[in-house]
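Every protein chain of the complex appears in place save one, which is left out.
Here the chain labels run A and B in written order, and each chain numbers its own residues starting at 1.
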Amino acid sequence: MRPAAHTGQIAALAGFAGLLIAIPFLAPNAYFLDIATKTWINAIVCVGLNLLVGYAGQISLGHAAFFALGGYASAILGVRFNVPPVLAMLCGGCLVALLAYVIGRTMLHLRGHYLAMATLGFGAIVAIILNRELALTGGPDGMAVGPFQIAGYALPNAMSGYVLSAVGLLVAVRMAITLINSRAGRALRAINDSEIAAATLGIEVARFKVKVFVISAVFASVAGSIFAHADRFITPIEANFLRSVEFVAMVVIGGLGSVTGAIIGAIIFTILPQVFAHFEELRHFFTGALLIGIMAFMPQGVAPTLIALWCQRIAPRIFTNKADYAAP
Amino acid sequence: MPIMKNVAGFICAVLVASFATASLAQEPIKVGAFLSITGGASFLGDPQAKTLKLYVDKINASGGVLGRKLQLITYDSQGDARQAVTFVRRLIEDDKVDFIIGGSTTGETMAVVPMVESAGLPFFSMAGASVVVEPPKKWVFKTPGSDRMAVDRIFGDMAKRGLKNVGLIAGSGGFDQSCRAEAKGLTGRHGITLVADETYAPTDTDMTPQFTRINGAKAQAILSCGFGAATVITVRNYKQLGLSAPFYFTHGVASQQFVDGSGGAAEGVRVTVSAILVADDLPADDKQRDVVMSYAKEYKAAFNERPSAFGGFAYDALQMTIAAIKRAGAMDKAKVRDEIEKTKDFVGIDGVFNLSAADHMGLTAEAFKLTEIKGGEWKLLQ
Partner (left out) sequence: MSDLAQFLFSGLTRGSIYGLVGIGFALIYRSSHVINFAQGEFVMVGGMATVFLLAAGLPLPVAALGAIIVATLIGIAVQVLVIQRMRKPSTLSIIIVTVGVSMLLRGGAEALLGRQFFSMKGFSGDAPIPFLGAKLTPQSLWIFAGLILTTVAMSLFFRRTMLGKSILATSSNRLAARLVGIDVSLVLAICFALSAALGALAGLLTTPVTLTQYDVGIALGMKGFCAAILGGLTNPFGAVVGGLILGFAEALSGGYISSAYQDAVAFILIIGMLLVRPNGLFAGPAADRV
């Protein structure tokens, strides 16, 4: 009746899990493992953001705020109140869910640029609060975060961050797939196509929009908590507008409306600055040029374009049986 | 014939051995750097990066250290702790550097301290806050005089002039807020009362409301904790409003850009600076005079900009580490660290350094010179 996931999706997920397990063995040193960790953390945010932006067709230019709030919840509850990490992460998620619910209820009737601005404003305010409240958040210089422990047991540092982020990503992808294949997922796609038409079909548009907004915010919050434990430090820059734009860019460039696309976008954007690290003055120039280039030549995003390329041009050449086309 | 084989074998062995030692000697000492070259703290990181590059090249040109060249690997962490952590991990794990100079901002420095401590390699931070070395961490050192010392100097001067009611204005960045926190902590020691405590965002274009409030609170003197372009705006606003309360800045504005940018509005402002800005005024027997003047000359010749104290932080870090390596006789991380800790009477740009196990900064308040801006120049006050 309601397939939680198609066979192909399960296979892809299993394959991806295999890749995630293989990486620690393939990574030459802890730096590469760290990059992978950061990539998967970004991917968790992107998978959630993709549900909001790609499937439901909304915009959020303030998602970094949820990310930062999750991270700071882990930091503050852990360091100042001695709350165990798992509980702190859950509390962070709940707080963020509540905040996202309120924000969603008040803002999601806005469309297009107006919604972009409203979410931008919200994100900016959160960033400012995190920056100013020195006593609570450590102010602009940030604060240290304890290690992630379950019942006092923790993995060595770089592995701990990686395992957390990999597990988090697998869970996130599974949840996303379940949502997409469900009735709610179809409702979201209907809303994306046309809100009015969806409403006439009896879909409670506002309720679904808020629901997906909250879900994507919680994804970001959990990712933020994982990040805080992985780096053992957090600063208000994590709530920055530029970070929010980065997340949106990852989703758009990877391919809207595609979980794979969200992950690919995260990979591109996390690896790129490392590749460009030695370019000195021309780094920003090249990054900007790349953004423009991809949007101009692959407007659907990298994943859909490459998949289309494969399906339409390359696969037919490989898999066609020429004998089928022999003259009669 | 057997003897020919032996001779041939011997010659081969000698050749191999000499190549081996030659290539070992060629292997460079790797210097890792992560600096805020772009972003909000580029005022700090940009001259630091330039300084490091200039002096690594110079040292290599004159033969390197212990017969080995230096290889500088620099990353731009953009004032962002997350980037700092990633790049330091890269420096330690992937580039396998021998020591690290970096952390233009306190946030970036504190974020990487755990990694450096567990990896065990010497790290010279260029951040201003006292927390970097208080309490001392085994592998972490720092070159800039702390903001506590600068504020202490300023409050001392204010108390001497009988200015007890002080207005404070600070930016919202880490440097500024750390200085502000120190200021609030030091009031008791000098009998100062803070009658106003104003903040501005680094991207603000007009601070006249803040100064109006400070004036309204009847401040007898004003302390500004800030750096970057916004400080020029603050000093201009101060002039615009025609305020008469003496205006003090900490070393965040210790660069010629501040004076030039203010276009005359900075006249009469008092600033705690490091020796480099008053090189010409230093008495002939001042220990720092020669070092500072030659740095200023070399920096200007290389980059066609006036040198700033911030670049000096990097100079001091590099030279102290090099000196420690030479004393240790080899690039052994633990030995070099021990030698750094034993640095005594090192004459640097930022001051004369005397480190110890309890003091990983090594400067006293003498490192800060109190100056007043007169005629567009920094005039040393005694």
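As a convention for this text, a contact is a pair of C-beta atoms (placed from the backbone, for glycine too) under 8 Å apart; a residue touches a chain by one contact, two chains touch by 3 or more.
Everything numeric here is computed off the predicted structure, so don't read it as measured data.
Across the entire complex, the residue among B:Lys138, B:Lys164 or B:Arg213 in touch with the chain not shown is B:Arg213. Among B:Thr187, B:Gln257 or B:Asn354, the one in contact with the hidden chain is B:Gln257.
Not every partner is drawn; the one left out touches chain B at residues 37-39, 42-43, 46, 172, 198-201, 203-206, 208-210, 212-213, 216, 228-229, 232-233, 236, 239-242, 257, 260-265, 305. With the whole complex as reference, residues 53, 59, 61, 106-107, 110, 112-114, 116-118, 120-122, 124-125, 128-129, 132, 196, 241-242, 245, 248-249, 252-253, 256, 281-292, 295-296, 299-300 of chain A touch the missing chain.
Keep in mind that, in the parts below, only the chains that are shown with their structure count from here on.
Put simply, chain B touches chain A in their complex at residues 37-38, 75-76, 79-83, 85-87, 89-90, 92-94, 105-107, 110-111, 114, 118, 129, 172-174, 177-178, 181, 199.
Interface residues of chain A facing chain B in the complex, by the touch rule stated above, are 28-32, 34-35, 38, 131-132, 134, 139-142, 144, 157-158, 227, 231-235, 237-238, 273-274, 277, 280, 283-284.
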